[in-house]
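For this view, one protein chain was removed and the others were kept in their places.
For chain A:
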Amino acid sequence: MIFDLELNNVGKVYDNGTPAVIDFNLSVSKGEFIAFLGPSGCGKTTTLRMIAGFESISSGEMLIKGKRMNDIRPEHRPTSMIFQSYALFPHMTVRRNVGYGLDVKGMAKAERDAKVDRILATLGLEDIAEKKPDRLSGGQRQRIALARGLVVEPDILLLDEPLGALDANLRKAIQNELKLLQKTLGVTFVFVTHAQSEALALSDRIVVMNQGKVEQISPPHQLYTRPNTAFVAQFIGNNTIFQGEVDGASDDRMLVSTPLGQLSGRPNGTLSARSRVNVVIPAEAIEVHPAARVSREQIAHTVGGNVVGASVRRFDVVGHVSHLTAALADGRTVSLEAHVDKYQPDAFPVGADILLSWQPGEATVIPA
């Protein structure tokens, strides 16, 4: 099978010695929507620019449709890039901007015009086709940039935080449009963002990066349920992490001794006996019980021993959602929320002792 895009041990060291990307491996199938997600400075833009050809590749190999691209100039790569600043040409009308990439292809004028018209219509830009981009709104300019990048029919569309400059509402709307457009056209998208919600909402797979390295490549849901590393567990979602030591295994459960007692969860990765591990528990998996009404023993056997004591630090109700902040014995806090019917204010006065429990299948044990 030939992948649309392959990165094999790709690395980038800038001239000043900054190692920006280290041993990047990724294979992308045609029509996939891939997001690069990670904190500022982790190397997302650098990787995208290497794919586009704006930065040289220091080590490793990059293939598009099986063809090595390392030494191919940007204009000869079947990629097209959308910039956060949109980089529209201010001296051309919207129509000229969009048609720009077709002018050099030696295409008959009629065919070119038809293509431009079609993409303008697809993105709802017909009415502003004769305007200059600098008089238009952020959302409109975003769409022009998309039209300009897509009209040349790239194999891969590269997007560097394309929604970053838009306000929250518009971002949501364009996000949906983008997803629809991508599915309709079947073009492979590689999308850089540091907004979790964006990556989770849009992509088929997410590449989580940290300090130039790939931490995990997974479908969005799996990043929640099966984080591979402590970094991913902290970066994605709202997880509580307990450090401990492997005690043993039973069935597909790993037993871990922690300062808060023995916990169990599903192992992820190779874990040897007595090795240091992290137990990751998503906030959504945690059940809260008032200690005044139920005892630890009553719950423990139903949740594989996953019960820890805590106390109510804060309790607020916003609309129909209760927000509960629980303080653990070691001083850390866990933020939980649920429908107000489930967490009733009178059951959780501030300072009351509570028990937190979760099913072992919901917890993930990963190497420390």
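Keep in mind that, in the parts below, a contact is a pair of C-beta atoms (placed from the backbone, for glycine too) under 8 Å apart; a residue touches a chain by one contact, two chains touch by 3 or more; residues count from 1.
Please note the rule applied: contacts and distances are computed from a predicted model.
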{"item": "Protein name (UniProt record) of the chain left out of view, among \"Ferredoxin\", \"ABC transporter permease\", \"Glutathione S-transferase\" or \"FAD binding domain-containing protein\"", "value": "\"ABC transporter permease\""}
{"item": "Hidden partner chain, touching residue among A:R68, A:H91, A:R135 or A:R314", "value": "A:H91"}
{"item": "Touch with the omitted chain, as defined above, among A:K12, A:K44 or A:R148", "value": "A:R148"}
{"item": "For chain A, residues in touch with the removed chain", "value": "52-54, 73-77, 79-81, 83, 85, 87, 89-93, 95-96, 100-101, 104-105, 130, 132, 148-149, 152, 158"}
